[in-house]
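What you see is the complex with one protein chain gone and the rest in place.
Should a chain be cited, it is by its letter among A and B, assigned in written order, with residues numbered from 1 in that chain.
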Amino acid sequence: MRKYKVKRLPLVGKMFVVELIGKDSKINFEGKFYCRNNIYMVAENGNINIGDNVFLNNGVSICSMKSISIGNNSALGENVKIYDQDHVFNKSGLMYKQGYKKAPVVIGNNVWIGSNVVILKGVHIGTTLLLLQGQLLQKMLKTIRFILIKEILRRKK
Amino acid sequence: MRKYKVKRLPLVGKMFVVELIGKDSKINFEGKFYCRNNIYMVAENGNINIGDNVFLNNGVSICSMKSISIGNNSALGENVKIYDQDHVFNKSGLMYKQGYKKAPVVIGNNVWIGSNVVILKGVHIGTTLLLLQGQLLQKMLKTIRFILIKEILRRKK
Partner (left out) sequence: MRKYKVKRLPLVGKMFVVELIGKDSKINFEGKFYCRNNIYMVAENGNINIGDNVFLNNGVSICSMKSISIGNNSALGENVKIYDQDHVFNKSGLMYKQGYKKAPVVIGNNVWIGSNVVILKGVHIGTTLLLLQGQLLQKMLKTIRFILIKEILRRKK
C-alpha cells in the first residue's frame, strides 16, 4: 500500500519532485521538514523515512528500492545523493536486464553531511557526525560517532 | 544545417533544456531515450549522438563543440557532466578571448557511469564498462573493457 505521509506542512523550495513506484513504496516525514530547490525523492518498492527537523539543501536526491532513513535534526548539503541500490553488472549481457543489489541506508540523528557527498547501499552513519564535502561512502560507518574535518584530512594522507 | 531528430518519443522529466547554437549543430537520438529532471544539452557547432535505450539521470549535462556520442543501452548517473572542449588558458590575456581546445568524446554500448563523473575532451570509453562515482576522466580508456569498483579502488592506493 502506498503512503505519502507528512505530519506537518513542509517548507519546500521549487522543483520538489517525489515519485512513488510500485505498491509497497512509502515516503514518510516524521515532523518538521525544510528543503531548498531541485529536491528529488523516488521510492521504487522502497521506503524513505525522514526524521523530525531535517533540512535538505539544493539538489539533494534520495533514491530507494529498499530502505533509507534519516534521523532527527540532520542536515544534508547541496547535491548529496543517497542510493540504497546498485546495478548488478556482470561482464556478459546487458546491465539493465541484470537487476539490482540492495541494502538499507541508515543516517542517525544530528548528522551534517557536506556538499556533493554520495552515499551508497549498506552505509550506516551514526549520531552527531560531520561528513566532509565530496566524500564517497561505500562502507559501514556504524562505529564512528564523531569525526572532525582534520581527522578526515589526516587519514587521506 | 541544424537537426534535432528523435526517432521515437523520449520520456523526459522536468527542465529538459536543449540548445543548438551555430548552423552545423546537431543532436540525434537513435531510438528510445529516457531521462529524469534538469537535463541540459548544448551543441555549439557540435554534434551529440545518443544511442538506443539510453538513460540519463537527474542533472546530466552534455556540452559539445565537436562531437559527443553515447552508445546503446548506456546509463548515466546523476550530475554526470560531459564536455568535448576546454578553454585555452594562457597566462597572458583574458581566458574568454582565447578560444577552445576540442576533441571528440566517445562512450560505447552498455556503459554505466556513476554519479558526479566528469568526462573531459578526448575521452573514449569502451563497451560494457562500469565507472565509479565521482571520477574525473581526462585520458583515453579505449583499451579498458571492464573495470570492477575494487580494481579502481586498488589503483587509487
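What we mean here is this: a contact is a pair of C-beta atoms (placed from the backbone, for glycine too) under 8 Å apart; a residue touches a chain by one contact, two chains touch by 3 or more.
All values reported here derive from a predicted model rather than from experimental measurement.
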| item | value |
| --- | --- |
| Chain B residues touching the omitted chain (full complex) | 15, 17, 38, 40, 59, 61, 79, 81, 83, 87, 89, 91, 94-96, 116, 118, 120, 134, 136, 138 |
| Residues from chain A at the interface with the omitted partner, ascending | 13-15, 36-38, 53, 55, 58-59, 73, 75, 78-79, 110, 112, 114-116, 128, 130, 132-134, 146, 149 |
